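Yeah, one chain of the complex is gone here, protein chain that is, but the others are all in their spots.
Chain IDs A and B follow the sequence of writing; residue 1 opens each chain.
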Amino acid sequence: MIAELGLAALWLAAALAALQLYAGAMAQRPGGEGAAALVRPAAVIQGIVCAFAFLMLLWLFAITDLSVKLVAANSHSAKPMIFKLAGAWGNHEGSMLLWVAVMALSGALIALVERRLPEKTMLATLAAQAFVGLGFYAFLIVSSNPFERLPQPAIEGLGLNPLLQDIGLAFHPPTLYFGYVGLSVAFSFAVGALVTRQVTPEFARVMRPWVLGAWVFLTLGITAGSYWAYYELGWGGWWFWDPVENASLMPWLAATALLHSASVLAARDALRAWTIMLGVIAFSMSMVGTFLVRSGILTSVHAFAVDPERGSFILALLTLYIGGALALFALRAGTVSEGQRFSVTSREGALVFNNVMLSAILGIVLLGTLYPLLTEAFDVRVSVGPPYFNPVGAIFAVPMLLVMAVGPLLRWRRDSIERIRRPLILIGAIMLAALAAVLALGEISVLPLLGLAIAVGLAVASFLPLRGRRLTRVPLAVWGMVLAHFGLAVALFGMASESAFSEERLAAVAIGETAQVGPWEVALSEVLPAAGPNWTAIEGHLLASYAGGDPIELDPQSRSFWAPPQETTESALATRWNGQLYAVVGSEAGAGRWQLRLWWKPFVTFIWYGGMLVALGGALALIGRVIDDLRRRAVLARIAERRGEEAV
Amino acid sequence: MRWWWWIPLMLFAGFLGVAAYQLTQPKDDFVPSAMVGKPLPAFELPAAIEGMSGVSTADFQDGKPRLLNIWASWCLPCIAEAPQLDQLKQEGVEIVGIAIRDRPEDVAAFLARHGNPYTRIGADDLSQVQLAIGSSGVPETFVIDGKGVIRYQHIGDIRAEHVPILLEKLREAGE
Partner (left out) sequence: MSLTLSSRGMALFLACLLAVPLAAQQSLPPAPYAYRQLEDPAKEAAAQALMETLRCLTCQSQSIADSDAAMAGDMRHQVRTRIAAGEEPEAIRAWLVERYGDYVSYAPVVSETTWPLFAIPLLLLAGAGAILWRRLRRAQ
């Protein structure tokens, strides 16, 4: 019954989306006022109904209703409740439903509160939103029905992939979907603005919170995903340039560019066509990424259940949305004038530079990810990996990071290098000093060396926009920028340090023996069996002491799951402020010895602290912008009120 | 209207074309050997079990085409292909085996249970020969001609429908 309710809700939501699209389109014509009145209510009800459908799915997973195909395939009665619930979105169908539910709720929110844009633009935006939603509903109902019943209820569920039974991973995919949804809203705003040719600073202000929100979620999602890969995969790698990772990075790069160009548009009424373009691209990248991940046409370590039919469906949606939006863009972009002019040495100038660099990096990631697909069409298989992405990306990343250190110091419209000469010299001196210091430490390769020097300089530079200002008076959005830029410097430092200074130790150790890695001395005290609800394991007890200090106990495991049968390694980490010890116990090496894999990774944690700082900065900026908007709205309301009184 | 506004759409159309084409293609994840058409590299493997001889490159130089079967006792698809190997043997095909990462007692048990179609079995404990001939898994079967040149590679277990193909390839190799 619950499944049928959910499916009915899904159909109803689809019908409402169709109504919303139709009414929104009719409202664009003269005499469409009647239709116009339907759009916002349709969006609100659609949001509620679709959220209800998702709640029904959660319920089915909570009670482990094994007559539902999706539950039987992805859950198990022995799983802890939190993972039962996470199972609802830990699969293709459920995750699509979560996505569309959040998208519908966002549509409802805009329909309820957003009144700043011309009404026609708003209705076109909501129609675009409904158009996107409709495709997803069709996708769910036609080829990915999450509520499908089994002819015969299963006796027991097939379980969830044990690797996915991890709290971090349970919340990693939804984070990314929230990001994609935010970008879909930005996309709808861009399409709405193109339809009515209303590309104004107000448009950028309305779109910006959604982009910021999306960007915060994408940043968190990528950060969490990277940390998960790091501690779960058992080899200490944190980024592999795997197609699925790239699929999450590409929307982030586009969103970052969009965020900055929207700021220029909002503050200075410049970069109109460029901002619209990025609004289209950012969501396109989310869709392309989704297509690559779910169609399975690229070889990746991560995989959803792969199905060509689904791939074709997503590809059809891509054609419709992206193709349509890009065609609309090509037709209309010429009518969107460029907007205000500015000088090279100005805030806008720096932002344009970084926008172009970010776009180029995006182009390279896209190229490297898709290239194997292209050659396979000619029956040639190639691999594109870190040795390509790192140096080629750096060609654009290094100038971008340098300009990023300077840009926030420049004034809008027109400025001179002369005016910021002193902070420039300071930043340059710090970078050179860092370079020299790192060189003195020993021989390291070029990219980590540059990374460390730029990170140190950028960390200092990111705080310079605060100089000479009363800190209590600095707007929240500026604090957000400072924190986000500082966070990027921190993350960069972590990446470069990990790459330059990591030490590895592989050893076959007998009980009571020790192994050295970096400043750590690690003793294997015993190896014992351990058991969990659906696995058994061997657990190594290690005593690790840093530079002769008090030993810390670490218990890495090598687990064997039985539903489905699979082996995983559970690494154990000892975190210090200056890095992490990473320990893995492997198989028995014979003669009472056990395989130990140990790494000492100086400052590796900075990668994820940095990511979190970036997200925090984004969140601060978002809060600051929203508060400003609310204040402005209150002021406008008061003025309107006063005018009303005067008129009386 | 300026032409460059259409560039993004053009690029996207290109992507769509490739993606659509790839969707229609069957996805195989096999990595074919680039050694097909080249002579076997020089190697010499000890026997995998007592009572049979090992395998070396010289065994492939006598003018007679053969199959070189890469397998292992721990590999499930190898059980599935055992009847087909037996059938090939019945057809008079000489099959040389290379057992990957295997123990003599396991090999012997496997052969006792599923039959022994091999004339020789080499033990490749470190996958050295497997790597040298560009094989990326078990089971794989190579057609080697009488001069020791690799002529054909079959990836995966041999099903009934593959037997005629292999016989045909062997015939071609013998010409």
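Definition applied: a contact is a pair of C-beta atoms (placed from the backbone, for glycine too) under 8 Å apart; a residue touches a chain by one contact, two chains touch by 3 or more.
Worth saying up front: this structure is predicted, and the values here are computed from it rather than measured.
Among A:58, A:326 or A:357, only A:357 touches the chain left out of the display. Within the complete assembly, A:388 is the residue of A:22, A:52, A:171 or A:388 that touches the hidden chain. Only one of B:85, B:138 or B:173 touches the absent chain when the whole complex is considered: B:138. Only one of the listed residues, A:267, A:435, A:508 or A:573, touches the absent chain: A:508.
Mapped onto chain A, the footprint of the missing chain covers residues 161, 163-164, 232-235, 237, 240, 242-243, 296, 299-303, 306, 341-344, 348-349, 352-353, 356-357, 359-360, 363-364, 367-368, 371, 375, 378, 380-388, 392, 395-396, 504-506, 508, 560, 564-569, 586-587, 589-590, 595, 597.
Touching the omitted chain from chain B are residues 29-35, 72-77, 80, 101-103, 106, 125-128, 130-134, 136-138, 156-157.
Note that only the chains that are shown with their structure count from here on.
By the touch criterion stated above, chain B contacts chain A in their complex at residues 1-2, 5-6, 8-9, 12-13, 15-16, 18-23, 25, 27, 29, 31. For chain A in complex with chain B, the residues that touch the partner chain are 277, 280-281, 284, 288, 291, 295-297, 299, 306, 308, 311-312, 315, 318-319, 322-323, 326-327, 329-331, 333-334, 370, 373-374, 376-377, 381.
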